[in-house]
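One protein chain is absent from this view; the other protein chains keep their places.
As written, the chain order gives the labels A, B and C, with residue 1 at the start of each chain.
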Amino acid sequence: MQPEKGQKRKSLKQRLVLKSSLAKETFSEFLGTFIMIVLGCGCVAQATLSRGHFGGIVTINVGFAMAVVMAIYVTGGVSGGHINPAVSFAMCLFGRMQWSKLPFYVGAQFLGAFVGSATLFGIYYDGLMSFAGGKLLIMGENATAHIFATYPAPYLSLENAFADQVVATMFLLMIVFAIFDSRNLGVPKGLEPIVVGLLIVVISSSLGLNSGCAMNPARDLSPRLFTALAGWGFEVFTAGNNFWWIPVVGPLLGAAIGGLIYVLVIEIHHTDPDTNFNGEQSEDKLEKYELNVAM
Amino acid sequence: MQPEKGQKRKSLKQRLVLKSSLAKETFSEFLGTFIMIVLGCGCVAQATLSRGHFGGIVTINVGFAMAVVMAIYVTGGVSGGHINPAVSFAMCLFGRMQWSKLPFYVGAQFLGAFVGSATLFGIYYDGLMSFAGGKLLIMGENATAHIFATYPAPYLSLENAFADQVVATMFLLMIVFAIFDSRNLGVPKGLEPIVVGLLIVVISSSLGLNSGCAMNPARDLSPRLFTALAGWGFEVFTAGNNFWWIPVVGPLLGAAIGGLIYVLVIEIHHTDPDTNFNGEQSEDKLEKYELNVAM
Amino acid sequence: MQPEKGQKRKSLKQRLVLKSSLAKETFSEFLGTFIMIVLGCGCVAQATLSRGHFGGIVTINVGFAMAVVMAIYVTGGVSGGHINPAVSFAMCLFGRMQWSKLPFYVGAQFLGAFVGSATLFGIYYDGLMSFAGGKLLIMGENATAHIFATYPAPYLSLENAFADQVVATMFLLMIVFAIFDSRNLGVPKGLEPIVVGLLIVVISSSLGLNSGCAMNPARDLSPRLFTALAGWGFEVFTAGNNFWWIPVVGPLLGAAIGGLIYVLVIEIHHTDPDTNFNGEQSEDKLEKYELNVAM
Partner (left out) sequence: MQPEKGQKRKSLKQRLVLKSSLAKETFSEFLGTFIMIVLGCGCVAQATLSRGHFGGIVTINVGFAMAVVMAIYVTGGVSGGHINPAVSFAMCLFGRMQWSKLPFYVGAQFLGAFVGSATLFGIYYDGLMSFAGGKLLIMGENATAHIFATYPAPYLSLENAFADQVVATMFLLMIVFAIFDSRNLGVPKGLEPIVVGLLIVVISSSLGLNSGCAMNPARDLSPRLFTALAGWGFEVFTAGNNFWWIPVVGPLLGAAIGGLIYVLVIEIHHTDPDTNFNGEQSEDKLEKYELNVAM
């Protein structure tokens, strides 16, 4: 209320405020991925460490999805809430983000996921230590490594595993593109994160059995690296016939295919309001693009 | 930004863009039904193949419903998101779609459901092969045919089965008509798919026990045909006292009755804004109709 | 499109259209309560008849709540979607509906619940007959009477049962009043039914153990009467120390108390826009009132 006080607070703020939009976005993606890992992998931790008494497939699928929802609400207005290198890659591929930003986004995502893993490890330190008599195991009924990274089902071949990650991420991106396409049915502005959350509920309920449905290189590789360093050992990389690279490479390919299908089957056939100089519609579209591109 | 580049992309696009609205809609219904089958039946697959460890009635009912939600978000702005021959039939019957479009919609729906079944079979190929020692069974505790098509409960007579499909689809259409009736309470624009999803949650939780609540000829017959060809054998058609035709014929009758009840009990009694030339209201209604009719 | 055809359809419609607003509302309340019973009690039927394999507390609580949501979407724009004599009573008591309409609303609700019970009995006829060897039981592990009406837990005294119904309905009405109070936080128009549904989820998850949380005379008494006539016998009235009258009388008292608490603690303290002749706000309020009062 007093101008002097406002002045003073402003000058303090001014020293902290980031001038660069890219710096803001990088911090934002770091925070978003951090939130997703602590709250999302936290649901797996609670179900695992309680041996199913305080969690199960419903709390994991709904909880992880809502962790993504919350991460998007925290970061969506600043960096678009990608929190996934495969999403950022698809955004660049389809002209919705500049390629020059990609390394910053992806780096922030990997780092956020690593710090999130460490934080979750800290919160559940006593629980992890008491769960298997102090041992941190990758396999068997006392395993805890799958709290952090995903592992394939025993029956799964590498070919099927790769197809699984490609197809799951293909559905993710195809439908995310629809959710943010204001010329389609149109999710009300501000509710897109909820619909993305419901999408993750259904994908993890339908395509989660083969290998846990990572669909996100940062969500899988950073926590895996953390577990390797924190005591589970580097067998986290060799487990499942060296499965580790599949949730890293598969999602990138799947994201490209998913985006392409949506664009080819739906998006390019919209009667294009841009060419008609239809002001209102174009503005709407731009507004949506900003969300994705995070300028 | 550069006009040359824009020109070039446009010319590439122009070659791919569908001139015919009906062609767009046909592709859209194909894609929507494909999505519904992969993600929806995928929930049944995950629960079945994990023998209940990674899925159950909650993930199936919520997951299948959200698969429908996502299919509608992808296709709603183009073809109205019917993804169900019974819905398309009711839309024609009540003057919300031209009859001439019906064969294209229904054909696309059946084809999309067939391709979706094949895709799901591929994603879970290793899982299906390991589940019953390589056998693809229709009956018993190792059965997997019900991942794709619906089968009646042991206690169910054919008469009760037929009534079940008629009544379930009657509720589906009666309430779908309410959801898209802008002169009733009015679901906010862009949230109709979510409410349709919640409707499917309740119907599958209440009327799903008798025979799995297909309510959709394409959702049931195409996957059944796929399983017949893919190794389960043509007993999928004779099982349950030749049950297969009931989720095909019952929904068409139920959809007609459901639409009729809504129109007779609720819709025709609205004070009609059309006759008052009340511009704003009429526009609103038209906007809603477009969603259904997908012109 | 052709005026002649339009004329003709109109004249057909004109013969069917109800002139009286009260007649419309009565039909609407009948249909809404019918929907709630078939889909809501249907969730209990599915869980009971499958002995928990295809339903449980989650599908019942969420499913019944969504049955209410759907009933409100179908009837809300016409009759306000009360589907509960206790709600209609409170609306009259707090000046939101004329007392002269009450008998019609309540009659339609009781009738709709009765017809809904009969319909559900028909859909699950084969299931009910095979469940306990053709017997329709009120008590024990093969009981099916609780599919339709509510029964008290073995530990419950009549005093506690009465308090339970009063308090549960008190919370229902108190919060329903908040949901429709446009001068409070304000649920977005058209989403009130969803929030009412979430309210029913929490009440049935927290206050459902004592006696099944009917909170609605029509939802409980009509199905109880139906079961008495359909083969369970008139012991449905004497069971639980003549429990039957508690979900009839308790909710009426609870609704009055709940509404009163909301009005006294929250509503009357709003700075009243009516006295300021603040046009816009008043209109908003009226719009909301119409929803409740269903003029």
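Note that a residue touches a chain if its C-beta (ideal position, glycine included) is under 8 Å from a C-beta of that chain, and two chains touch if they have at least 3 such contacts.
What you see is a predicted model, and the numbers here were worked out from it, not measured in a lab.
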Fill in: Which displayed chains the hidden chain touches across the whole complex
A, C
Response to the item:
Where C:Ala71, C:Val201 or C:Leu225 are the choices, the one touching the absent chain is C:Val201
Response to the item:
Filtering C:Ile35, C:Leu136 or C:Leu156 for touch with the omitted chain leaves C:Leu156
Discussion item. Please output the residues of subunit C touching the missing chain, sorted low to high.
Written reply: 57-58, 61, 153, 155-157, 160, 163-164, 167, 171, 174-175, 178-179, 181, 183-188, 191, 195, 198-199, 201-203, 205-210, 261-262, 264-266, 268-270, 275
Practice prompt. Write the list of subunit A residues that the hidden chain touches.
Written response: 10, 13, 16-18, 24, 27-28, 31, 35, 38-43, 45-46, 49-50, 53-56, 58-60, 62-63, 66-67, 69-70, 72-78, 81, 119, 122-127, 129-130, 188-194, 197, 291
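Convention: only the chains that are shown with their structure count from here on.
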Worksheet item: If you fit subunit B onto subunit C using only Cα atoms, how far does it have to rotate, to the nearest 5°?
Response: 90
Item to complete: Between subunit A and subunit C, tell me the centre distance in angstrom, where each centre is the average of that chain's C-alpha atoms.
Response: 41
Discussion item. Taking the mean of the CA coordinates per chain, how far is subunit A from subunit B in Å?
Written reply: 29
Worksheet entry | subunit C, residues touching no fewer than two other chains | 58
